[in-house]
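Removed: one protein chain of the complex. Kept in place: all other protein chains.
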Amino acid sequence: MMKTKLAILVLGAVLLSATGAGAIELKFPPPDFQTPYGLPDLYNPPPAAGFGWWDTVILFGALSLATWFVFKSRSRRGLFLLSIFSVAFFGFYRRGCICPVGSTQNVMAATFIPDVGVSAIIVSFFVLPLLFSLFFGRVFCASVCPLGAMQELVAIAPIRISPALERVLGLGKYLYLGLATLGVATGAGFLICRYDPFVGIWRMGHSFNMLLAGGAILLLGVFVARPYCRFLCPYGVLLGWMSRFSKWHLDIPPSPCVSCRLCEDSCPYNAIDMPTPEHLVEDPETGKRRIRAYVFLSPAIILAGAFGGYMMHEPLSRLHPTVQLSERVAAEDLAIYQEEILESETFRAGDQTTAELHAEALAIRGSFKKGGAWLGAFMALIICLKLIGLSIVKKRDIFTPHKETCFSCGRCYPYCPVEEAGATT
Amino acid sequence: MSKTKKFDRRDFFRGTAALAFTGAAWGAVGEKTEGTVWQLDPNKCTQCGRCTTHCVLNPSSVKCMNQFNICGYCDLCFGYLQPGSRARGTGAGDQLCPTAATKRAYIEHPYYEYLIDEDLCIGCAKCVNACLVFGNASFYLQNRQDVCINCNECSIAKACPSDAWSEVPASQPYIYLTGDKSTTI
Amino acid sequence: MLEKREFEKSDFMWRLSTAVTVVSGIFSVIVFVLLAVNYLQIRAVDPIDNEMITQMRIEYSELPEQDDALAKRIEELDLLTRKAFFASQNHLRVGAGLLLVGVCVFLIAFKNMIRWKPELPELAEVPTADREFLAYAQSRRLITWGGVTLLAGGLLVSLLTESLVAAPAAAGLNASSAQVTLDGGVDGIEPPIAVAKEYPTWDAMQLNWPSFRGPGSSGQAHFTNAPLDWDVEEGRGIRWKAEVPLPGTSSPVVWGTRLFLSGADEQTREVYCFDTETGELRWKRTLEPFEDTPAESPFVNAETSYAAPTMVVHGDQVFAIFSNKDIVSYDFDGNLVWGRNLGISDNHYGHSSSLLAYGGLIYVQLDQVEEGKLLALDAPTGETAWVKKRDWISWASPILAHTPYGVQVILCSEEDVDAYDAASGKLLWSQDCLGGEVAPSPAYSNGIVFAANEYAMASAIQLTGSADAIQTEILWEYDNLLPEISSPVGDGERFYFATSYGELVCLDAASGEEKWVEEVSDAGFYSSPVLVGDRLYILDKEGTMYIVRAGAEYEEIATRAIGEETFATPAFMDGRIYVRTTAHLYCIE
Partner (left out) sequence: MKEPVRRANHPWMVGLSVAAIGAAYFFLLGNSDFPEPGPNLTYDIETYAKLDEVETRYEETGLIVPDLEEPEALAIGPGGRLYVAGLNAVAIFGEDDTEIARFNTNGAAKCIAVAQDGTVFLGFSKHVEVVGKDGAVQAVWPDIDPRAYLTSIAVLEDDVYVADAGNRVVYRFDREGSLLARIGEANPAEDIPGIEVPSPYLDLALNDEGDLWVVNPGQLGLERYRSDGSIVTSWYKPSVVKLEGFSGCCNPTHIAFSNDGKLITSEKGLVRIKVYDVTSGEFEELVAGSKLFPREQSLKDLVVDAGNRILVLDPRKNAIRIFERKEDDHGSTS
């Protein structure tokens, strides 16, 4: 054991001297040994050899494969097997870091905060799925994203959720995206990573609560398919936007639809729109009036949202560790807590004064005022757009996957009776 | 959607969007395109012990290291022995390390070498604290980059009460003790 | 084609996969429970983080002689714990693997169970003329409600969360980081000479009457030459008599040639400075409302009054607090130094606890129903130096005790007697011995704290132990007669107190033995007795001063009438007594 360690010591030493980090000037010399004993070099192993650009290449390959499964071979089985690969490779083997979902924050951090950089590999992780989405729909979600793939694998007995419920719960992902952006912009941290459901599972460890939370999401996912993707995933929002304008998208059936509705029944995500009936229940004028009303009201709604978000700056600012510490220290000073926690103890032992800490916390809270207002306005805007979108009934002749919400999972393929004819001819 | 071979206006917008989007993202990469890794700054470390408990790995990727050129090679090493240890021996009653990861080897009178068995070390910083208080601060914690899986948001960094953790360039993944805390550098 | 099998059904396959599902499901649950138990066990007793071994090591190191047996025991335990640590780590790893396999099998079997289920999906006939339209309408409603809920929830949360770090409060908290340094410094690092401003020492305080019941609220006068003979009606021995503009039960405080007094009614709060030589009102200040001053004064009991707490003199400033918790500081010339409101009063008789000062800090005992606290304010700025939470209500005033363990601020509350370090505010000791509504202050003399109130017990608390671990023990208890309002006083050998029914009681300090009890007054005592040398001066409610011998035997020395209702405790300064009656201020010489 010791021998191998010493061998690594030598290796470490070579690397160290190569990087020049070992050059430390000593004022007080180490002992002058009489025996032939040389000072051991520091054992500082280099970062575990990552995959580097190979990660990107593999991601690209997986995305291409998924696209091929969706469009060319139209194979649910292929997608399913690719899901297993993604879970095994991106999840368990690469331990889920870094994933495109989390990379969103790195890119945002580099955008918002000066002096923060982001490596090109991370950017490639962020961009590739979005580009694929822009051309082929959410093939990334289908079976490349380890989070999505994991949930897809466990979604065994999905129940049907009413579309209205689906839509209102779906607001969660916009809120999450907004909060994550706020977290990055104000320096509160990477919320998406902090609340990643599967980090604990990929690492077969971490805190018990985290494993429990991941387990709860998976358990829910057996019956309510892909709960994280549908209701929380912030990256999914971006992918959805891209997918909405995608050039090509998974479609059923490839040849004339027989309107058997089997595909609609097969989709656990409410992502298949049915053909519009010939007659309308509502007078078209009422619909138009409604749209006008929403458009007219939206500035007020957005303002109300901004106001609400602004009002929320105080609780929101508690996302930031400095504000948390400041509140804690203040509470301790007011004898609300009798015991100090490690953070406040460390703070009190340090050089910073309480006043400085509070001033810093107040400054951070100031940034949350602006950020909170933006967040509120964003949520209000999303709600307005949803309401307007829900007032427009598009004319459709056949069953069509909804471009934004469809995960391109291919569950509907085996259900379509036309499918086989299309595939064989 | 019907597939069309024609390059229409939508496609133009789509292409422009893709280009602009990619360009903006690459722009965000900026100057610093080098990868980063997490590391703790021993100059800020307060030896709270959370590196042991908060790492996603078990045992933690944070280990104690001995910087030999500032080590005093003491016989009576406080990083190795219990404060009130009776003998300068290797028995559990005398040893400080809860996992017996510090190893002691005789060199010559009166010098002893101290090595850390990193397979046993859990990064609790007990010896680090002792060496800092009584000795030369040659023991200190470093995140072992070959063990660390480099989470996007380091779980220890989030919990560190003294803000000692930060992302450092992958080419210089270790931070050495300098200045005030060490008596010798 | 493979996909076609999706629609094949098989009873056998269904049964088989159902069985596998059940078995693997149960297996996974068991593994999960075992893992959770293992985990929680490690949480509860981390083998490697074993307190026992730490204790044993300390014990081992402190033994006078080498103990090989103990060394061996430590070694064995150490080995055991480390084995346990690595074993539990191993269990976790194996368990996680098993769980993964179990869950995989379960998922596959469950999937197959559903696939081979010998029924077609049930499709209900739902009357839907225009499904999508209805779904859209419902979605719009729900999203609207969702938005409203978000906004309302957000506003509610923002209203409910109260930040402790608000901009003005942050300035106030400033002071707590720069803790006032006294007697070697609170944090042990600041030098003792860093005190910026000079504050009167304990000895300097003795020469004056800076607070309620004298220096440190001890009930003991430094000057023993108080007059014995006077006559108000004849004017004999009356140096001057002055009118006090506003009423109040607060007592006069004296520093040098200045006498300070507070008075208030429901609307107005005033501070007066009288010349002790002439009785002339040197200045009078009416308080302007501060930022948080409530528009209406909280209710006070008629006997409490709006100006019940006595002022305090400290350094070159005077401090006054009123029933609405306005606290104000003036310099000796009546210039406002600072003033603030200390928050809502939650006290059903009205705030009555007097101020106390020492070493640059002003102590305010704000015992009340909710959010009771002991505040130490920085004298020059009024900023909060430290705050201690108080659990019980009281109407008693704090005292400063100069004990062998340092200067302590001792407080009585409905339940207990608590002592705090005068500089840092650290709770030094707490003794549960009181009960019911308490108004009398404690008394301290010669290492014994005496606390009493009606409906409870009188207890003598002996302080023992070392400075950093003060022990208290109840020396004796007494419950024959008890004070209701009037505070006790001790002369080292005995404690004296007066009851609301007019009795004077003397108890032996060491044994609690009743030395004497005299029913001296019909009116009863609200004012507190003051020890002037070996004499005890006490005013009853009707304004009759009883002067008795402070000793083992009761001896009446004199009885002199002031002739006006009195609640306040007089001030004793170098041959003079200053008495506040409900209407007047007398200087007796």
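Some points to look at:
First chain written, first letter: the chains are A, B and C, and each begins at residue 1.
One rule holds in what follows: a contact is a pair of C-beta atoms (placed from the backbone, for glycine too) under 8 Å apart; a residue touches a chain by one contact, two chains touch by 3 or more.
The shown structure was predicted, so the numbers you read here are calculated from the model rather than taken from an experiment.
The chain we do not see here touches A, B, C in the full complex. Touching the chain that is not shown, out of C:31, C:366 or C:407: C:407 (per the contact rule at the top).
In the complete complex, the hidden chain is touched by one of B:57, B:74 or B:175, namely B:74.
Here the missing chain is touched by one residue of B:116, B:130 or B:175, and it is B:130.
Of the listed positions B:39, B:53, B:69 or B:162, the one in contact with the omitted chain in the full complex is B:53. One chain of the complex is left out; on subunit A, the residues touching it are 27-29, 31-32, 159-165, 168-169, 172, 194-195, 197, 207-210, 212-213, 216-217, 220, 224, 227, 231-232, 261, 264-265, 342. Those residues of subunit B that touch the chain absent from the view are 47-50, 52-54, 72-78, 83-84, 96, 98, 109-110, 122, 124-127, 129-130, 132-136, 159, 180-181, 183-184.
Contacts to the hidden chain, counted on subunit C, fall at residues 43, 46, 48-51, 53-54, 58, 61-62, 121-129, 131, 182-185, 188-189, 191-193, 201-202, 359, 402, 407, 468.
Rule of thumb we're sticking to: only the chains that are shown with their structure count from here on.
With centres defined as mean CA coordinates, subunit C is found 48 Å away from subunit A.
Each chain gets one centre point, the mean of its Cα atoms, and the points for subunit B and subunit C are 44 Å apart.
Chain contacts: subunit C has residues 92 touching two or more partner chains. Contact with two or more other chains is made by residues 58 of subunit B.
Contact residues on subunit A toward subunit C in their complex (touch as defined above): 76-77, 153-154, 156-157, 162-165, 167-168, 171, 175, 204-205, 208, 215, 222, 265, 273-274, 276-277, 279-282, 301, 304-305, 308-309, 311-315, 318, 323, 326-327, 330-331, 333-336, 338, 353-355, 358-359, 361-362, 365, 376, 379-380, 383, 386-387, 390-391, 393, 413-415, 419-420. Residues 1-2, 5, 19, 21, 24-28, 30-31, 33-35, 37, 39-48, 50, 95, 97-98, 102-103, 105-107, 110-111, 117-121, 123, 126-127, 130-131, 134-135, 189-190, 193-194, 199-200, 203, 205-206, 245, 247-249, 251, 321, 342-343, 345-347, 349-350 of subunit A touch subunit B in their complex. For subunit B in complex with subunit C, the residues that touch the partner chain are 58-59, 82-87, 91-93, 98-100, 122.
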